[in-house]
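Here's the structure, in C-alpha cells; my notes come after.
With one protein chain removed, the remaining protein chains of the complex are shown where they sit.
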Amino acid sequence: MQLGFVGLGRMGLNMVRRMQQAGIDCVVFDTNLDARKEAASYGATAAESIQDLAEKLQAPRAVWLMLPTAVVDAVLDQVVPLLSPGDTVIDGGNSHYVEDLRRAEALGKHQLMYVDVGVSGGVWGRERGYCQMIGGPEKAYQRLEPAFAALAPGVDAAPRSEGRTGEPSSAEKGYLYCGPNGAGHFVKMVHNGIEYGLMAAYAEGFNVLKHANAGKQKRTADAETSPLENPERYQYDFPLGEVAELWRRGSVIGSWLLDLTAAELGRDPSLKAYNGRVSDSGEGRWTAQAAIDEGVPVPVLAAALFGRFTSQGNELYANQVMSAMRHAFGGHNEKTGNKE
Amino acid sequence: MQLGFVGLGRMGLNMVRRMQQAGIDCVVFDTNLDARKEAASYGATAAESIQDLAEKLQAPRAVWLMLPTAVVDAVLDQVVPLLSPGDTVIDGGNSHYVEDLRRAEALGKHQLMYVDVGVSGGVWGRERGYCQMIGGPEKAYQRLEPAFAALAPGVDAAPRSEGRTGEPSSAEKGYLYCGPNGAGHFVKMVHNGIEYGLMAAYAEGFNVLKHANAGKQKRTADAETSPLENPERYQYDFPLGEVAELWRRGSVIGSWLLDLTAAELGRDPSLKAYNGRVSDSGEGRWTAQAAIDEGVPVPVLAAALFGRFTSQGNELYANQVMSAMRHAFGGHNEKTGNKE
Amino acid sequence: MQLGFVGLGRMGLNMVRRMQQAGIDCVVFDTNLDARKEAASYGATAAESIQDLAEKLQAPRAVWLMLPTAVVDAVLDQVVPLLSPGDTVIDGGNSHYVEDLRRAEALGKHQLMYVDVGVSGGVWGRERGYCQMIGGPEKAYQRLEPAFAALAPGVDAAPRSEGRTGEPSSAEKGYLYCGPNGAGHFVKMVHNGIEYGLMAAYAEGFNVLKHANAGKQKRTADAETSPLENPERYQYDFPLGEVAELWRRGSVIGSWLLDLTAAELGRDPSLKAYNGRVSDSGEGRWTAQAAIDEGVPVPVLAAALFGRFTSQGNELYANQVMSAMRHAFGGHNEKTGNKE
Partner (left out) sequence: MQLGFVGLGRMGLNMVRRMQQAGIDCVVFDTNLDARKEAASYGATAAESIQDLAEKLQAPRAVWLMLPTAVVDAVLDQVVPLLSPGDTVIDGGNSHYVEDLRRAEALGKHQLMYVDVGVSGGVWGRERGYCQMIGGPEKAYQRLEPAFAALAPGVDAAPRSEGRTGEPSSAEKGYLYCGPNGAGHFVKMVHNGIEYGLMAAYAEGFNVLKHANAGKQKRTADAETSPLENPERYQYDFPLGEVAELWRRGSVIGSWLLDLTAAELGRDPSLKAYNGRVSDSGEGRWTAQAAIDEGVPVPVLAAALFGRFTSQGNELYANQVMSAMRHAFGGHNEKTGNKE
C-alpha cells in the first residue's frame, strides 16, 4: 500500500516510521528539509513539493495531512487541484468536526473523498501506537484500513474485555470507523473533553490532599477570613508522590494519566517548576458547545474547562465586580495590595 | 422595654441608635470607650463593664451580643455567671447555627434562654433597617418582639406582595421567627449562600460583556492557544456602567445588588481599583456543607463559593498537577514564565 | 412619528398600546384578525397585509418585527422587497445576535438598515415599561429614539444611582444604544444568562431550607445510602413563604425575582402544582457558548443551564453509565425499581 503524507512534525515523523515498519510506502512532504530527510531514513520517499508528492502517487491516491488546524485549509487549496476523481484526503489533525462537514462537501464537488481521523497518543504514540477515530465514506475507510491497522496499538495492548471472543473487532486493535464525515473528529473531541474532566478530577483530589495541613497554618482572625472550625482535623502532610504511586495498583482509580502523574510527582511532589497556567486547545470548548447544542448537561466537563480559563486569568473582571459589590454593601475593602 | 447590648462596632452603634429612636432603653458596653460615648449620645446608658451592664438591667434581663464570631464564646463565659434564671442572651452576629445548638444547650443548664438572630443589612441598615431571622424559644421571641420591630425596616420598605391583605405579618415588617434554636442563623446562612450565587451570576455576565471584544485581540497562533473561530462575532465594546444602569428599570434582573453595581460601574467601569481577590466569610461554606449533609444539589452556590477560593489562590496546585500531566503525555511546556 | 409593527401577540399588542398612548402612530399587521382589531382599538392603523402596511408608511419607513425567532427570516423575505433604500427594519424578538450579523449584511445590500432590540419586561412590560437593549447603525437608533422612549419605563422607575446628576442618560430611562448590529441582542442574551443564574441561586437556597428537616426523615441504613452524621442539626420546618417575604425588606438579596417568588410561595409554599421540568429558551445556551468562545469562565451560569437540561431528563444516560460502572467494580445493583 502507498500513502502520501504531508506534515512531518514530531508526531507525523513517528507515524511515518510506524507505517514504514509495517510495509506501507509513504511518499512524504514537509517544508522542513531535515524532517524530509529523517522520514527518508525510515524508508519513506521524500517529495520535493506537494506537486511532486501528487505525481509520485499512483491513482487512486490517498494523502494524509498531519498539520496544525490553522493551516489545513491552505494546504487543501494546494492539494485538491493536483488530485483526480476517486482520490482521498485524510485530515489526521485536531480539526473541529464542523470543519470536516464543510471540507467534505467542498471536496465532494471534485469527486474527492475526505476522511477525518482523530488521533490520540501524543508523544507516546510511536511506542504505544495510535488510537484512531475515523469518519468519512465507508469505501475510503476500507481502502485505508491497512494504514490504520499499522498505526494502531494492536489487540495485545490491553487484555480483551470480558465477553469478547473470536476475531477481534477493529476497535480492539485500536482504530474504529465511527460514521460519516465528522464522526472521527467528533469522537476525538469528546475524548479530549473527557480527558479534561479526568485531569481535573485527579488535580482537585491532589489539591485537597496538599492542603490537608491547613490546620497548621496561621489564619488571620478578621472578618474577611473564614475561620477553620476544626484545625485538629487538618494536620496531615501527605507524601503525594507515594500516594500517586500507591493508587496505580489495585485501586479503582488507576489509569494511564495516573501513571504519568505518579512519575511526575515522584520526581518532585511540589511541582514548583509549573506556573499554574493551563492551556486549552479547542476540543474541550467544542465538547461543551456541542453538549449545549444537544441539551446535554456536562457540569463536570464544563467545570474542568472553566478551571483552565481561570488559570489563564480570564476570571479577573468577574472577581472585580464581586469586590465592588462587597465594597458597596458591606464596606469591604478589597482594593489594596496584590492577589497572592 | 430595656435591652442590654454588648458590641458597639459600626453596626452595633447603628442598631442601638435605631432602637433608642424607637424608645427601647439600651444599656450598652464595649471595651472601646469612644464607642460607649457615641452610644450614650444616642440616649443609651453606657455601662462600665459587663458586670455593670448586668446590674443595670432589671430581671428578666435580655442581653444582645453583636460581636465577631470568634469572641462570642469568651464573652458568654463572662456574661452567663452574671445572669439569673429566666434571662435571655441574644447572639446577633454571624455565628454558625451549629454553635447555636451547643450554646443554647449550655445556657439551658443555667435556665437561661438563648436566641440566635441573623441580621442582614450591613452598612446600609441604619438607613434601611435590618432584616432579622430569629431562632430560639418562642417565649423569648415574643418578649423581644419590640426590639426586633424597632430594628426592622417596616412594611413600607416594599410594596405588599400580591395576595397579602389585612394586618401585615412580621415577615412583611422585616423580622421573622424561624423556629427553634439555630433556625435564625440557618436562614441567614442560606441567605448569604444565595447572595454568593447572585453576585457571581452578575459578575460572570458582566465578564462575558467585557470580553465581547475578544475578536479584536491578537491571539497567538500556536498549538497551546485555542483559536477563536469567528472573531467577527466578538467586536463589541460595551458601555458596562450604562448597561448596569439600564437593567435597573423594567428588566427581569433588577435587584438591590444590581443597584449597587450600577453605582460602582458608573464611577469606573474598569474597576481597576479592585485586585480580584474576593474573601468569603463562612456562611457560603456552611451553606454548601449543609446542602451536602442534606443530599441537596447546590451546583450554582458551590460554583460561586469555589470561584472565591480560586480568587484567593488555592487552586494553584491543582493547575500544576494538570500542567505536569500535559507535560508528561504531550510534551506541553507550561513551566516557564509567570501566570499573567 | 410613524412606525410599522408586525406581530401582535400579547407582548406586541401591549407594546403598540404603550406607543399609541405616547403619540406614536403604529401601522400594524398580524395574520390574526382579532389581534389587528384589538390594536385598532388602541388607535393603531390596522393593515390588511404586509404589502398594505408598507404602502401605508411614509418613507423613510421603520418596521418593527415582534415575532417568534423561527419565523423572522420568512417575514423578512416578504418585507424586504416592499421597502426602499433608507428604510429600517427592527427585530425586537429573541434572535441570536449571530443572526443579526447575517441579516444586517443581507439588508445592507438593499440599502436597508437593520436594528436589533433585546426587550425585557415580559407580561409585566405593559405596566412597568420595557427595558430595551439596542444594536445597529447609530443613525437608525437616533431616528427611532422616540419609539424607544415611549416603550421604556422612564427614569422614575427607580431611584437615581448615587453620583448621577443632571439630565438622565437614556439608560436611566430604560433604553440603551449598545453598539453596532448584534449588540442589542448580545446584551439581552447575557441579561437572560444572568437571569438563569439568579433564578437558580434562589431556587437552590430555598431547596436547602426545604430539606432542613432531613434529620427527621427515616434513612435506609444500608451501604447504598450515605448516613446523615448529625441528624439533630436538621430538624427545622421553615415557613418558606414567610422567609421569601422577609428577605424583600432590608436584606442584601432583595430583587424583583424575589418579589415574584414571595408572591408564589405566599400562595402555596409546597409549589406542588409545578412538575419540576424547567424549559430553556436559547439565550442561556448562547451565553454559555459565547463565554466559551471568549475563553471566559461562567461556572455559575453554566451550572444553572445544565440544571435545566437535567430537569428535562437529558442526564439519564450519563447516570446509567455510572450505575453500570458501580455494578462492574462493586457489585452495586441499581437495576431494579424506578427512579423516585
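Order as written gives the chain letters A, B and C; numbering starts at 1 within each chain.
Keep in mind that, in the parts below, a contact is a pair of C-beta atoms (placed from the backbone, for glycine too) under 8 Å apart; a residue touches a chain by one contact, two chains touch by 3 or more.
Small disclaimer: the values here were computed from a predicted structure and weren't measured.
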| item | value |
| --- | --- |
| Among the chains presented, those that the missing one touches | A, B, C |
| Touching the absent chain when the full complex is considered, from A:87, A:116 or A:172 | A:172 |
| Sole contact to the chain not displayed, among A:34, A:167 or A:232 | A:232 |
| Residues in subunit B touching the chain absent from view | 252, 280, 285, 288-289, 292-299, 302-303, 305-307, 309-310, 312, 314-315, 318, 329 |
| Missing-partner contacts on subunit A, residue numbers | 97-98, 101, 120-122, 125, 128-131, 133, 152-155, 157-159, 161-164, 169, 171-176, 178-180, 182-183, 186-187, 190-198, 200-202, 204-205, 207-209, 211-212, 214, 226, 228-230, 232-239, 242-243, 245-259, 262-263, 266-267, 287, 290-291, 293-301, 303-304, 306-307 |
| For subunit C, residues in touch with the removed chain | 10, 68-70, 96, 122-124, 199-200, 202-204, 206-207, 210-211, 221, 223-227, 229, 256-257, 260-261, 263-265, 271-282, 285, 299, 303, 307-308, 310-332, 334-340 |
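Methods note: only the chains that are shown with their structure count from here on.
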| item | value |
| --- | --- |
| Label of the chain whose CA centroid is most distant from the centroid of subunit B | A |
| Dominant chain pairing [most C-beta pairs in contact] | B-C |
| Chain centroid nearest the full-protein CA centroid | C |
| Gap in Å, rounded to a whole number, between the CA centres of subunit C and subunit A | 37 |
| Subunit A-subunit B separation of Cα centroids, rounded to whole Å | 43 |
| Residues of subunit B engaged with two or more neighbouring chains | 122, 200, 202, 204, 207, 211, 226, 229, 256-257, 263, 299, 303, 307 |
